[in-house]
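Part of the complex only, each chain left as placed.
In order of appearance the chains are A, B and C, and numbering begins at 1 in each one.
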Amino acid sequence: AGCGKPGDSNAELRAGRVVVFSAASLTESFTVIANGFQARHPDVDVELVFGPSTELARQVVEGARADVFAAASTPSVAPVIKAELALGAPRVFARNRLQIAVAAGNPARIGSLGDLANNGVKFAQCAVEVPGGAAAKTLLDLARVNAQPVTYERDVKAVLAKVRLGEVDAGLVYRTDIRAESKTGRSRIAGVEIAESMLAGNDYPILAVKRAGDRRAAGAFVEFVLSAEGRAVLVEAGFDVP
Amino acid sequence: MSREGGRPPLPLALPAAVGFVFLVLPLGALLVRAPYRRAGTALFSDESLQALRLSVVTASVTTVLALVLGVPLAWMLARSDFRGRSIVRAVVLVPLVLPPVVGGVALLLALGRRGVVGGPLFRAFGWSIPFTSAAVVIAQLFVAMPFLIVTVEGALRGLDGRYDDAAATLGASRWFTFHQVTLPMIAPGITAGAALCWARALGEFGATITFAGNYPGTTQTMPIKVYLALETDPDAAIALSLMLLLVSVVILALLREKWLRV
Amino acid sequence: MTAAAAPADDVVLAADVGCRRGGFRVDAAFTIREGTLTALVGPNGSGKSTVLRALAGLLPMDRGTVTLDRKLLADPSSGTHVRVEERPISLVFQDHLLFPRMSARDNVAFGLRARGMTKAAARSRADLLLGSMGLTDRASARATQLSGGEAQRVALARARAVSPRLLLLDEPFAAMDQHVRASMRADLKAHVSADSGATLLVSHDPLDVLVLADEVVVLEEGRIAQTGTPAELANRPRTDYVARLAGLNLLRGRARGMHADVGRAVVALDAAYDGEVFIAIRPTSIAVHRVQPEGSPRNVWPATVGSVELHGDQVRLTTLGPVALRADVTRSAAAELGLNPGLPVWLSVKATEVTAYPA
């Protein structure tokens, strides 16, 4: 239940500062979004702090200065809610789906999720303890694909690195990751769409922190992320938006 | 050596006490706040024990390899005067400073399937090192061996070189002198270096997960398990850490007692 | 005498050592023949240990050559430098340098084991050697648990165990008691007389030189000051150091016939000489008087008593005056004369008790 009224993203804001804790996978999107926000509110300084979601959550709980917290999974905001530091309920602002990452040219000829179970195919996924791994497990289970990865990486980027370096033939990663990779222009990675991808995915929640120095500005930033402008940036990055 | 105690001087005892309190406080807090109730289940799962065993075994293999390769390297640095010695020394320091994850990337670039050395190996024999327990050892060795080398080099430099002279006048080759005279004299330094190396290998996480990956039973070491547990169940992570701690401190203490008695 | 000359047939070591150590420089050439012992003596800091280290190869030479059994071991001019461990030379260090973590037995066995002997064989050989040195019951003690004299004996055993062609001994008896020293000396003497290569002994004890040495090399300030047999040195010292070692007073002067001018006095000689001479006078041949003596002694000088030291039955005086001398008188004579520092006295020596020889 919220007590403060979330501000309108277009309303005038007093000069101030917003510290945004955001999941590392949002680095590119939020940098663009923050620039957009600042263009709208030139007096407000947006300071972005990126890191692993769970690490950031722990920092918020331990009293780190944070006004907005955008996480890469719903469970990772739980400690903040449990510590009663959320200003209102977290709101899902983006959703990510899985894709199969393969080396450019797809040498192992992976065409579907089922190909991961083929003999001799080495693939990597995230550990089930992290959101990407949980999604991958759900997806494989629901799609009834009995495939064993050679490694449970700690996050999607590590999976991507293994694919990039050719250590594995394929990896289960987020669409956004492959999109970001291809944007660099000299990508060594290609994506293979998964027909069943809608069966599992990952929600990105955002919330303003109760302790926020400037609740109005924090609220405004949350609203801005959820606004059309923010959503456009996220879609561009490969997210599904609600 | 020969004189017994007396009270240690304040300028030493005081900072020592401060240092000790500083180190013991977090440990104490960890013990006080440990989730003992819920610990049992996390601890005695098969997977935890598997990870613990893998950690202890790989760290021990790593330490043995580090002794075999690192002590001679330390000797070369301390006692031999060859061209490029400062380059070798710099190279030895590199893994100390390199963030472990980057170390893992470097290992992939060198020994991975498409690596500088690993590539030809893979094409010729079909060998692929990553994702095996051997890769765990390699990652740990890369990160932990420098600790041994630097410590042993320090011990060698502190040694009175005249015993080497005495050995040579008795017709002993440098190798004979090394293992008969030098090694016993730097035993405390080697013990210290091996302890550091073992501990560092046991706690290694970044390079291991990057180079060797994470698969229960073959490459999932305890620190990796702890890291992942932190994502979902911090209590379990603390319980696992305490278990790792207990086992390793007991092992180190036992070895130490045994070695220092010699 | 120099190593550069073609050495005689039975020369084991021909050395011409030139090297530096910090600001100190040594240049010394000498040879040692098969089955003989040469004593290397000289004041503290004269470079004896330095020469030994250079011979062993522990110190690089910058000049000269070392030849052992006709094999060139070191020659900086050609870059030759046989490695320490490949020279058939052992060295007993002045501070013994026993390996601290090993037992006395293992210290002695070390060189044999380094030559490939089995541990058991080397140890039993070591036990034999230690036994012959009276150390059977200390064989298992760690080097750090030995007394000073015991450690020195172990060091000697360790060096001799490997049967070197050249044995270098740096004050090997310094910490030994009289009895042990005598027996070690006898032992060494027996060893040297056999067909045993060459031995170079550094010692400050005149008795060692007298009893053991076939030749003596005197080093002073890094250079050879005198060489010869012990008897030659004892009779005709050429430096103050040698004179003191031989227990003689040494004066230097310019002779003209039966007299020599030694600066502030004139000395009547035993025979006629011309030019620079050394003059040696035995302390016991100097008589001390309260009043100026008359009669036969041709040399009579005034002096003042400097120090008086009791040496058993004898009293040793040092005197100040135109000629500074040491004189030994009997205890009763000293008491009779009331000898005390500062007392003016007269010294007399017969001309026949004065030995002069060209400088």
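By our rule, a residue touches a chain if its C-beta (ideal position, glycine included) is under 8 Å from a C-beta of that chain, and two chains touch if they have at least 3 such contacts.
Since we're looking at a predicted model, the values are computed, not measured.
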Whole-complex copy counts in displayed-label notation are A x1, B x2, C x2
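One rule holds for everything that comes next: only the chains that are shown with their structure count from here on.
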Chain contact topology under the given definition, line, ring, star, complete or other? line
By Cα-centroid distance to the whole-protein Cα centroid, the innermost chain is B
Report the inter-chain centroid distance for subunit A and subunit B in whole angstrom, where each centroid is the mean of the CA atoms. 36
Can you give the whole-Å distance between the Cα centres of subunit B and subunit C? 55
Residues of subunit A whose C-beta touches two or more other chains: none
Can you list every residue of subunit B that touches 2 or more other chains, as numbers and ranges? none
For subunit B, which residues are in contact with subunit A within the complex? 105, 108-109, 112-115, 128, 130-131, 209-210, 213-215, 219-220, 224, 227-232, 234
For the subunit B and subunit C complex, residues of the former touching the latter: 162-163, 165-174, 176-177, 180-181, 184-185
Complex contacts: residues of subunit C adjacent to subunit B: 56-58, 83-86, 88-91, 93, 97, 99-102, 110-111, 113-115, 158-159, 162
